[in-house]
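Removed: one protein chain of the complex. Kept in place: all other protein chains.
Here is chain A:
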Amino acid sequence: MLRMRELTRVYRTDTVETVALDAIDLDIAEGEFVAIMGPSGCGKSTLLNLIGMLDSPTNGSYVFDGTEVAGLDESALAQIRKAGIGFIFQSFNLIDELTVRENVELALLYHDVSAAERKRRTDEVMDRVGIAHRARHRPTQLSGGQQQRVAVARALVANPRLILADEPTGNLDTSHGDEVMRMLQQLNADGSTIVMVTHSPAHADYATRVVNMLDGRILQERRRAA
């Protein structure tokens, strides 16, 4: 599904140059559930942002679905992102001014989807993550676990082929965290490709492959036996 070669990301300020990713090679196939682990500052989130095309590499090649995306401009990246990638964040990133339903529906607003179809898909995905009964609530009225379920619903509603999750359980207690992980595992079982950044070895165990990073490089990879 995606293939990275010699991918490098360097952040520069006036006086400091930080190499966040140092010539990484990574392939992810359709249907995989990949967990990326490593200490703070090792480049996990940078890698996830590059995979999600929220950031552009300084050097190297990134082929997504057969298309070289390194060097594409922002609007072209937005098109690819819109068509195939869903995001889940540690801090949920729900919009406080919108209701649960509106937050979920937001992901379809920028697609060419009719209002009736939007409603159908929003209802369906809210059902699927078990948040339909809170559809009219605002995010601030929900628990952390419920908020993250809304975020998952939002990531799913546009039927993306790839779901990127940046520490999806980082702001949750153990039971809510486990609940979200089970949900992701089920999504993977249903066919979604998932790439997740996590600090938790227990949650990394839900993945089919674990990538360990250090100082901007991939240190080791291990696959879980099926």
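Keep this in mind: a residue touches a chain if its C-beta (ideal position, glycine included) is under 8 Å from a C-beta of that chain, and two chains touch if they have at least 3 such contacts; residues count from 1.
Here, contacts and distances are computed from a predicted model.
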Exercise. With one chain of the assembly withheld, which option in "Twin transmembrane helix small protein", "Cytochrome c oxidase subunit 1", "Thiolase family protein" or "ABC transporter permease" matches that chain's UniProt protein name?
Worked result: "ABC transporter permease"
Seminar exercise, completed: Of the candidates A:K82, A:R136 or A:R223, the residue in contact with the absent chain is A:K82
For this session: Sort through A:E74, A:D173 or A:E221 and give me the one touching the missing partner chain.
Result: A:E74
Seminar exercise, completed: In the whole complex, of A:T8, A:S61, A:N93 or A:T208, the residue touching the missing chain would be A:N93
Seminar exercise, completed: Residue positions on chain A contacting the omitted chain are 45, 49, 52, 54-55, 74-75, 78-79, 81-83, 87, 89, 91, 93, 95-98, 102, 105-107, 109-111, 154, 158
